[in-house]
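Every protein chain except one is present and positioned as in the full complex.
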Amino acid sequence: MDTILELQNISKSFDGKTIIKELNLEIYKNEFITLLGPSGCGKSTLLRIIGGFETPDTGRVLFDGKDITNLSPDKRRLHTVFQKYSLFPHYDVADNIAFGLKLKKKDKAYIEDKVQYALRLVNMEGFEHRKPDSLSGGQQQRVAIARAIVNEPEVLLLDEPLGALDLKLRQEMQRELMKIKKEVGITFIYVTHDQSEALTMSDRIIVMNQGIIQQMGDPKSIYDEPQNAFVADFIGESNIIDGIMLRDYLVQIQGVDIPCVDIGFAPNEKVDVVIRPEDLNIVEPGRGFATGRVMEVIYQGAYYDIRVSCGDFEWAIQSNNPAMPGSMAGLSILPENIQIMHKPRSSDEEIIEKN
Amino acid sequence: MKEHLINFICRFYFVLIMIFLYIPIAVMMVLSVNDSRSRVVWGGFTLRWYGQLLTNRQIREALITTIGLAFLSSAIALLIGTAAAFGMHYMNKRRYAVMMGLTNIPMLNADIVTGIALMLWFIRFLPLGFTSVLIAHITFNIPYIILAVLPKIEQMNMSVYEASRDLGATAAYGFFTTILPQLSGGILSGFFMAVTMSMDDFMITYFTKGAGVNTLSTMIYGEIRKGIKPEMYALSTVIFTAVLILLLIVNYAPSARERAQHRELAEREL
Partner (left out) sequence: MNRRNRELLASPYFIWSVGFTVIPLIVILRYAFTNAGGAFTVENILAIGDSINRKAFLFSLEIALICTLLCILLAYPLVMVVRRLHISRRAFMLFFLILPMWMNFILRLLAWQMILSSNGILNFALQALGLKPLDIANTWTAIIIGVVYDYFPFMMLPIFNAIADIPEDVIEAAKDLGAGPLTVFTRIIFPLSIPGLKSGITIVFVPSMTSFVVADILGGGKLQLIGNIIEQEFTRSSNWNLGSGLSVALMVFVFISMAFTIKDDVVKEDLELVCVEGTEKPGRRKAA
């Protein structure tokens, strides 16, 4: 795959607080890449560095192999869709969309055509002469996307563009964004803190925390094989419990030996064991690897959210069948659904562990 | 390199404007310690004008009139104006436009015309004096209050008031605990604006004051031909310094809070 954007050794701090730490990343042509992480993880700052709104303290940004680290935003061949839409309040929809093209001194007929094309692309035909403040949030964001795309950027940066919309609209816009992405065929760099959004849309997800890339990969590998407790905890709901890797294929949790499929750990290494709630099954008390009391059962529509307390740990289980609160239940798991991870080493990760 | 040049030009321009704004202030301050009644001769350093300030009955009276007028007229304007802003908020478009038109007349009209019109009206039923000046000041202060308070009323979150009523607050208690705090910013800045305008007014006071009353402005104007008493320079320096210190205190507190807020924001990377 061709690389379009390369970040080399990027660091950035504000007021002495490190936001991004020696980050390296390659972004390929035409991929939909998502920077995912909690607020404050450095993802927006990274996007602003790519957009040219911040200069990194160290490192370089390469676009098509050329260094653009110190190039001002107006000279970059990429455009941003901002979280707050940022439409020009004194221009109508058509003038907003035409803004970039007019600056490039395109002729009138061309601009007219492109504006119409962009409006069609975002499903906003007929809104040409409306002012931004007469549009709903979703409509404003469509215009903002059209305004960026109409300039045919090679990379589109999207900074939590759906963050201000309600859930239903957000899901609708997710599908539309994917459709638009398919139609225009350019690179999307998408920033979000919403893991389901990231899992739905991305070709590749970069999970960030405290200015460091925690893991990158396609959505399935991120979800199924989180590489550390942070990723496991952040992506979906997880049971993360202390364990000891007795030897290859055998892990001990709460004094119980359980077969697993992981190998390559030191004998008796202390590890984090990650188990997804939907991988746990409720069985007769006394069977399975653990037995505990059912603390809570919440009907979620598609499944029951069940909490079972075993010793000092409360397991989260997603089950198709209800359980009786207060009754005893056993838990079973298939070996291939157990994910074993090294305990974190870096000081930042230790902070997470303590929490 | 380019960034440095821009920064330099910006700073240079800022300094230039500051010099333009502060040179007259500096001149006044120098005159206030000049031991000579002439404005063009330097007679050496003295603080005697500051001393005489305390004993000069005329200046003291004008000062009291000026400050009393400013605060009294602003306070009355505050009551009438805030109530008016509430009333206007609930009006339909036409009535609102009429009220806004009434508000705009004294704002747009030349002070000299406002002053003369009021004077021509007052002399029919009211001897010119403190009361007539007070009425005139209230009249031009109300619009400042309305224009400061009205936008706050429009941005106001009424659901908080409703919540307080829902939780058992009386209308008055709800008003004072939920609505007034939301308006305090607008009310304060309106009041501050009104006091400033009243203290600084010359034109309207000049036409409506009659013979016996003087504010600092009209007193100074009367002295231009005779020569300004140096005590005036001293008084102005005192007022200026007092306001400087007062505003520094008022301004410093929120800016420290803002800084803290900003740091917090940066940490959350918003």
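Each chain gets a letter, A and B, in the order it is written, and its residues are counted from 1.
As a working rule, a contact is a pair of C-beta atoms (placed from the backbone, for glycine too) under 8 Å apart; a residue touches a chain by one contact, two chains touch by 3 or more.
Quick caveat: nothing in here was measured; it's all calculated off a predicted structure.
Trainee: Would you mind spotting which of B:M99, B:M156 or B:A169 touches the chain that isn't drawn?
Mentor: Only one of B:M99, B:M156 or B:A169 touches the chain omitted from view, namely B:M99.
Trainee: Tell me which residue among B:L5, B:L21 or B:L54 touches the hidden chain in the full complex.
Mentor: B:L21
Trainee: Against the chain that's been left off, what residues of subunit A make contact? List them.
Mentor: For subunit A, the residues touching the absent chain are 51-53, 72-75, 79-80, 82-84, 86-90, 99-100, 103-104, 130-131, 133-134, 144, 147-148, 151.
Trainee: Considering the entire assembly, which residues of subunit B contact the chain that has been omitted?
Mentor: Touch set of subunit B with respect to the missing chain: 10, 13-14, 17-18, 20-25, 27-28, 31, 39-40, 80-81, 83-91, 93, 95-97, 99-100, 102-103, 105-114, 116-121, 124, 135-136, 138-139, 142, 146-147, 150-151, 154, 171, 196, 200, 202-203, 207, 216-217, 220-221, 224, 228, 232-233, 236, 239-240, 243-244, 247-248, 251, 254-255, 258-259, 262.
The rule is simple: only the chains that are shown with their structure count from here on.
Trainee: What's the distance between the Cα centroids of subunit A and subunit B, rounded to whole Å?
Mentor: 53
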